[in-house]
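Note that this complex is displayed minus one protein chain, with the remaining chains in position.
What follows is chain A.
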Amino acid sequence: MAFTWSKTIYMGLDPIFLTELSISIIIFSTIASSKKSRVSKIKTADNEIFEVEEAVATMSNTIKIMAGDCSGGVIPLNNVHSTIFARVIEWCKKHVDDGEDLEYYKGALKNCDATFFEVDQAVLYHLLTTANSLDIKPLLHQGCQRFVDMINGKTVEEIRQLLHIKNDFTNEEEDETRKKLWSSVVGMNSFILL
């Protein structure tokens, strides 16, 4: 201790200031580490337990509310499977610092999310359903936008193929619709049923 003090005097730093500083550092790191250690435990439908930083987990309003009720215990998610939940958490980790303003997420998909959303349709739809039930609006919004991007610019037949839909209009009905041809303002050939 004496050695340290003499060193600080030599360096020209006020030893008292330095002591206060070191005490502050100790306190700060205690706080910081206790913040880090605030971890939410979440159990998915298939009984897998996830330990997630609280700030990340509470991006889901549903989890936020349930955490309030569970007070430190394990939060059960009875209709979310671990594979989907893992993906959701992955997205949340990326966006935990992006703030809550939904405006930030409106419009095109963020670049950092481009690969995240390059998934099978089935996965995408499960992501949407899960984002909805966990009430993570930004994720839901981005997921919907991904779907919109998928079908944008496609013709009717291409959309049917993409979504595995069989045309169920009868000939009569299709004739009716083709009668109501509407050349769109964007110059794309499309028609609308009234």
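Here are some notes:
Keep in mind that, in the parts below, a contact is a pair of C-beta atoms (placed from the backbone, for glycine too) under 8 Å apart; a residue touches a chain by one contact, two chains touch by 3 or more; residues count from 1.
By our rule, contacts and distances are computed from a predicted model.
Missing chain, UniProt name from the options "Large ribosomal subunit protein eL14 domain-containing protein", "Pleckstrin homology domain-containing family J member 1", "Gap junction protein" or "F-box protein At5g06550-like": "F-box protein At5g06550-like". Interface note for the absent chain: among A:42, A:92 or A:140, the touching residue is A:140.
Looking at chain A, the residues touching the absent chain are 121-122, 125-126, 128-129, 132, 135, 137, 140, 144-145, 147-148, 151-152, 154-156, 159-160, 162-169, 173, 176-177, 182-186, 188, 190-194.
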